[in-house]
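Note sheet for the following structure.
Here we show just some of the chains, and they stay where they sit in the whole.
First chain written, first letter: the chains are A and B, and each begins at residue 1.
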Amino acid sequence: MSDRVDQLLNEILRFRSDRDWEKFHTPRNLAISISLEAAELLDNFQWQVGEEPITPEVREYASKEMADIFIYLLSMSHDLGIDLIEAATKKLDESQARYPIEKSKGSSKKYTELI
Amino acid sequence: MSDRVDQLLNEILRFRSDRDWEKFHTPRNLAISISLEAAELLDNFQWQVGEEPITPEVREYASKEMADIFIYLLSMSHDLGIDLIEAATKKLDESQARYPIEKSKGSSKKYTELI
């Protein structure tokens, strides 16, 4: 994918191979795990009213949960033979088409609601 | 972060800047969005009983949702000044320490449950 990402992925794969964890890492279980880590990330913002500044503590917690999500995302994309950067670039191109600048500027409407 | 990831991030940032969407992309809202996309990823596996093979259709759907998660993850890490690859490498190191090979091999127990 890229030098640094490839290196990280290799470390992730060796980590789970060393522990014989491939059997737990089915696509379904990885999808569950991404969802659980995403909830732990969101947990940092649970009862906020209005926008609150990000404290160093929240930033540190968030960083760990984002790392977990990224690790499971890389594992799953490897297992499914998906190039994550390519998939994201393609998705962004689709969004460009769905959300023309003049219609979506400053609006949070979904593309299905844009007239 | 890496050439290809940096390029992707630049495209993401231009995409939202063109649409004046930074105001919607608070860390809290990005965390919510990652959680929602993770649910859409998991939705592909909802009623599965036992392991089922991944069809090309599910792989395609999964690929799009994983792309969305990655896009929001990159946006959020940029906004919080977090290097995602560095954070993941650090997290992996912590996991190495928490899950010694000899104790965790073939086991799905949490590190808090390993004796």
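By our rule, contacts are C-beta pairs under 8 Å (C-beta built on N, C-alpha and C of every residue); 3 or more make two chains touch, one makes a residue touch a chain.
Please read these numbers as outputs of a predicted model, since none were measured by experiment.
Undergrad: Assuming all chains share one sequence, and 2 are in place here, what does the full complex add up to?
TA: My count for the entire complex in this file is 4 copies.
FYI, only the chains that are shown with their structure count from here on.
Undergrad: If you fit chain A onto chain B using only Cα atoms, how far does it have to rotate, to the nearest 5°?
TA: Angle of the fitting rotation, chain A to chain B: 180 degrees.
Undergrad: Touching chain B in the complex: which residues of chain A?
TA: Within the complex, chain A touches chain B at residues 1-5, 8, 11-12, 15, 18-21, 23-24, 26-28, 31-32, 34-35, 38-39, 41-42, 44-45, 48, 51, 54, 59, 62-64, 66-71, 73-74, 76-77, 80-82, 84-85, 87-92, 95-96, 99, 101, 104-106, 108.
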